[in-house]
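Let's turn to chain A:
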Amino acid sequence: MDLTVGPNPFFWSVEAVRDFYACLARAPVARVVLGELVCSKRLPFWQDEIPGAIETLRAAGKEVALSTLALITLPRERRLTRDLIEMGLPVEVNDLTALRFIPDGMPFWVGPLVNVYNEGTLDWLADRGARRICLPPELPMGAVEILAEAGRQRGVAVEVWGHGRVPLAISGRCYHARLHDRAKDNCQFVCGEDPDGRPVETLDGQAFLTVNGVQTLSQSVASAARQLGLLRAAGVASLRLSPQSAYFSDICEAYAGALGGGAAGLESRLAATTGGAALSDGFLAGEAGVDWSGG
Partner candidate 1 sequence: MTDPTLPVLPRPLATAARVMPLLPLSLALSALARRLLARHPGILARMGSQARKRFLLEFTDAPLVLMLEPATGRVSARRAAGLARHDAHLKGCVAAYLAMLHGRVDGDALFFEGSLQVSGDTEAVLALRNALDDAEIDLAAEIATLAPPLRPALGLAERLSGVALSRARVAGWEEHA
Partner candidate 2 sequence: MMELVCPAGTPAALRTAVDAGAHAVYCGFADATNARNFPGLNFNRDEMAAGIRYAHARGAKVLVAINTFPQAGNQGLWHAALADAEAAGADAVILADLGLLARAAECHPGLRRHLSVQAAAANADAINFYAETFGVKRVVLPRVLTVAEITAINRAIEVETEAFVFGGLCVMAEGRCSLSSYATGRSPNMNGVCSPASHVVYAQERGETVARLGGFTIHRTPAGGPAPYPTLCKGCFTSGAQTGHIFEDPVSLDATQLIPQLARAGVTALKIEGRQRSRAYVAEVVRSFRAAVEAEAAGRPMPESALRRLTEGQAATTGAYAKTWR
């Protein structure tokens, strides 16, 4: 089992993006998916960083793929998707729209925002050219085990959400703009003020969700730290780590160390990287997604 870093869901400055991928080149991860996942309006601000990041990461021996948007609606976004596929790098599909542009026989990856809930869908995607599939974070361990086995039979590497705030929903409406009483078309890029999203609490002060533009994430940081043995036994090929603005190298190193046999202390190392947020693993191991098996 190795480590895959997913696309950054947040809106960061050019400098932050550059530093992040420069650091990541030195991190013990096997592959990196990058590109704008959440909002096409953000892309012009940082797209010039992408070629350099790809070069740096590949020079460091990482496998690199480009992610599609999570929700493709506008003509501009459809063109963007088509262009992405022609760039010659593996594409991670996070909206099935991309399949219209991926020629038969061209291999592709499938991201966690595509609904792969069962063997029938995995088989169909494998026939169509899927080589890696990161399962939806919502899936329980029982389903992961079945799909990892189905993937092994079909030569598809199955990946599981390993660490990071969980993407829970995507919308046509921008909640960041709404919080600032602005329309999406006049958002003034307020999501850039919150490099790890904007926390949402209940009226009783319970930590609950995180708003990130048109995306809604959990406020807890999901972690498969307590399931590494089971995931490995199930034949899961890779753990997905989702970018955050601080301590990301520590997170990569903590998991790499644990996969290398030094699992002791992993939870406490991770707890120091969440900025006070709780850890959760309920989708894999509990009743509700927010639950944490570590008590």
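Assume a residue touches a chain if its C-beta (ideal position, glycine included) is under 8 Å from a C-beta of that chain, and two chains touch if they have at least 3 such contacts; residues count from 1.
Basis for inclusion: all candidates are chains of the complex that A comes from, given by their letters.
Fair warning: this is a prediction, and the values are worked out from it, not measured in the lab.
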item	value
Given options 1 or 2, the chain of this complex that touches chain A	2
Sites on chain A touched by candidate 2 in the complex	70-75, 77-78, 81, 95-97, 99-101, 113, 115, 117-125, 136-139, 142-143, 146-147, 150, 166, 168-175, 177-179, 183-185, 198-206, 208-209, 211, 216, 218, 282-283, 286-290
